[in-house]
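What follows is part of the complex, with its chains left where they were.
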Amino acid sequence: MPVVMNEDDLQGFLAREFPQTADDFVIEEVADMSIRVRLPVAERHLRPGGTVSGPSIFALADVSVYLALLAMIGPKALAVTTNCSIDFMRKPAAQTDLICICRLLKLGRVLAVGECLIFSEGTEAPVARASMTYSIPPER
Amino acid sequence: MPVVMNEDDLQGFLAREFPQTADDFVIEEVADMSIRVRLPVAERHLRPGGTVSGPSIFALADVSVYLALLAMIGPKALAVTTNCSIDFMRKPAAQTDLICICRLLKLGRVLAVGECLIFSEGTEAPVARASMTYSIPPER
Amino acid sequence: MPVVMNEDDLQGFLAREFPQTADDFVIEEVADMSIRVRLPVAERHLRPGGTVSGPSIFALADVSVYLALLAMIGPKALAVTTNCSIDFMRKPAAQTDLICICRLLKLGRVLAVGECLIFSEGTEAPVARASMTYSIPPER
């Protein structure tokens, strides 16, 4: 399947539709059924000790699957997360950006499933693993 | 088992240890192996349309299990989330606080498991369901 | 909502549609959005030590949500599990039946979500917790 939104399209979509959080995410690379997204670390993501918080990691996985989906089906703001499973495996490195490598495993008519590995930049062992299901509303 | 931290103890702990997010959560009631926590809705939790964001719902479930655990074992800031599964089932009501009803199902020596139902205040059908595993580090 | 299939209806459905596994499950009680199902322990469910195997616990949770769903919408054999999250919290008692208490949390047009607590009969602390999503195919 062809990608119908590129990095700039997705970044622009995020800025328009989710202005509160658009600065949290940098779309680094889009490809067929996959995406790489960066969370530039900022004070608001941190927990005591300087590591990135769980909700920030969740948000990174969630937005990555969403954007990987939109890259394939176009700007449908109404797709919604229905399920997430996440394993927090290691403490993120202090003061270090997170990188999310995300792949769509299924892109159906009503459901899409994506999986993510999240790394502290420059580190080989993943900080977290997540899988997400999105429900795609019918066209009207 | 007796509860070793009450509502005020937990609210104070949150304010000291997690000052960035302490205002997000109001501990309403603590009991044996259970807790009720409120997320007072604020601009920073919202998505377009006025509903509470997924990461905010995740954060509410996460903190609720954490605090239910601390209520039983005392102030061990080092307990960490290792797994979360969450089902988003309904759109939260616009501009409405969320209420999390959380129950510990297991409180072991190294692992604790809690489950949460999350409601828009005044609504009977839950917005989300979550289960969380915490790892409890050994005493030193 | 009214229950449209009672205990006997569901047991008969299971015997007709899933003859390989129908003997594994006894439907004990059906109510609005909930069900109680028993797994009568047999040699084929056991692991060394006499405890019930993980796949048998999974199967019990899966069939319970399926039957709770059919009790509400009628005999649609085509509903399929799309997601399961399960926490194994305690070792089941040896040579003891399992009881699954299941509740539907959502019954939508295309997705249903149920949650289960599973107990060794006569024991208060749950052996496992599971949540399941079913996809309901459109009528034709």
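We just call them A, B and C in the order they show up, numbering each chain from 1.
In the analysis below, a residue touches a chain if its C-beta (ideal position, glycine included) is under 8 Å from a C-beta of that chain, and two chains touch if they have at least 3 such contacts.
Because the structure is predicted, anything quoted here is derived from the model rather than measured.
This structure file defines a homomeric complex of 4 copies, of which 3 are shown in place.
One rule holds in what follows: only the chains that are shown with their structure count from here on.
Rounded to a multiple of 5, the C-alpha superposition of chain A onto chain C involves a rotation of 180 degrees. If each chain is reduced to the average of its C-alpha atoms, the one that sits nearest the average of all protein C-alpha atoms is B.
Here the spacing of chain A and chain B, counted between their Cα centres, is 23 Å. Distance between chain A and chain C, defined via averaged C-alpha coordinates, is recorded as 33 Å.
Chain B and chain C have Cα centroids separated by 28 Å. Listed for chain A are residues 82-83, 85, each touching two or more other chains.
Those residues of chain C that touch chain A in the complex are listed here as 82-83, 85, 110-111, 133, 135. Partner chain B is touched in their complex by these residues of chain C: 85, 87, 89-90, 105-106, 113, 115, 117, 125-126, 129, 131, 133. Chain contact summary for the complex, chain B toward chain A: residues 17-18, 20-21, 44, 46-48, 53-56, 58-59, 62, 77, 80-89, 91.
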